[in-house]
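Got a structure for you, written out below as structure tokens; questions coming shortly.
Rest of the complex left out; these chains stay put.
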Amino acid sequence: MSMDLRIKIGNKILPNPVGVASGTFGYGGEYEKLIDLAKLGAIYTKAVTLEPREGNEIPRIVETPSGILNSIGLANVGVTRFLSEKLPALAKLPCAVVANVAGATEAEYMAVVERLESAAQLWGYEINVSCPNVKHGGMAFGTDPQQIERLTKKIRALTKRPLIVKCTPNVTDITVIAKAAEAGGADAVSCINTLVGMVIDTAAKRPVLPAGTGGLSGPAVRPVGVAMTYRVSRAVSIPVIGIGGIMTADDAIQYLLAGASAVQVGTGTFVDPSIPVKVLEGIVEYCKIEKIASIKELHSRFSQP
Amino acid sequence: MKQFSATIRGNYPLSTGFFELEFTWDKAAPLPEPGRFFTVRVSDNTIPLLRRPFAFSAFDGNEGTASMIFQKRGHGTGLLSAKHKGDTLDIIGPLGQPFPMPDKGKKALLVAGGIGLGPIAFLAQTLRKEKIPVSMVFGCRTASLIPSGDSLAASGTVICTDDGSRGFKGTAGDYLKSIERSVGSGTVVYACGPQPMLKTCHEFAGRRGCACFVSVEQIMACGVGACMGCAVKSAGGGYKRACTEGPVFNSRELQW
């Protein structure tokens, strides 16, 4: 008996639970020569905004112990070029293509989704209400449950496609945010986005990143991501997608046991592009050894503390 | 580009803190070219986390080996300097854009500083094979940083040391100024090294009316164009990715 890897989110099915996280996989094509994209459960695109954005000042990346801090900003080609230049190639892939949507205002989020609705090839949306690298924009939404619920409702009214809201970890209680998304009609929540962090260059006596703070990701944040996934899974009844520091199948299985129905690999892909595929293989292997037939069954095998 | 496991053929100290690493190049991977680079996962654990980018310094088609010249700077290059013949390396490459060949009839002026030596030496070798006239300048702080072996001297490279302990006293840029009048639009300048040196080359080329190609350094996360982490400022405003549009740029495309 082989494992049923499929995951239902909203009215659609993900072929398997391992996706690649927004902002770490470009628009898919960049990694085409290195891995078999057909093996991915989903590609979450770099954030798409209404207008193209140049992104933040440079440098944009600095390493930290077992992590990286990034200040990319929402550097992207904008929705028009996304549709004309990036989506056609993406659409040929057998995996689900989820557009990560960002904006500075509710109207901008809605305008992007409206434009994307025209593209039949898109599988669904991940609403990025949590980018710590944009000053006037994402962050304000990300920490206020009322705004989250209202924004989710408005986007919900625009689309029947799977609607995922991506939660920020930089809040007192992430379950409040997740519940607001659920109340607004989200089909799933994904967590976590990056933690706010800072690295200072003591020789130059200023932050390494010109923006001051950046977003912390990678193995360093994995325990935080697992804890939040655990709490959110118990607070909502929609699927949860676990993200943060996944480098191995064991890391991903921690998220799945904690209650996630799917996972995303971000920083890990930078370190070794074969990680997402190896993670999937490792999950399958684990479930075979443990005689687990589905992600649902995996959830039921977890001993709650 | 391709990801593969390479085997180290040798790791030789060249000068104080500098090493030349030779490793097998996968037959199924495209061939290394001067100016292009590859990334290495330097550690199995998460310190340091990101892959490290290095330019090719040579490619031996018969042996099926590629080389790089690197400087021990931090943790990652420290780990690399301790690697031995027979150890394996997780490689992704070749990546980025190569140095373009000069137009027919032009000659090449190559300028290398510090760790810029690798790609510039590779370029010199390639140009000479194509019978293109090459003059080469190498600058470093002091004589102990000049690679051992006589390849540099034998090739007629002008050596500059900041402290005058060998060759021309001054930076590679100072040297360029000293030969300024002899260089014209028939020359293409190629440079790799510290940012101030690249800027000097760009300005020099502007004054002399010649094309100038520089290879830039920027911290990279993905190395393949996916993350926008390696942005450098472009002349027209906005940014370009060092890993994809670069690392070699026509210097006029960049903001200085």
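Going by the order they are written in, the chains are A and B; count residues from 1 in each one.
Methods note: a contact is a pair of C-beta atoms (placed from the backbone, for glycine too) under 8 Å apart; a residue touches a chain by one contact, two chains touch by 3 or more.
What you see is a predicted model; the values in this text were computed from it and never measured.
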Formula of the whole complex, where the shown chains each stand for all their copies: A x2, B x2
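By definition in this document, only the chains that are shown with their structure count from here on.
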Chain A and chain B, separation of their C-alpha mean positions in angstrom: 36
Complex contacts: residues of chain B adjacent to chain A: 1-3, 41, 46-51, 90, 92, 218-233, 237-239
Parts of chain A lying in touch with chain B, wherever the complex brings them together: 23-26, 30-31, 33-34, 46, 54-55, 58-63, 65-68, 70, 72, 75, 218-220, 247, 267, 269-274
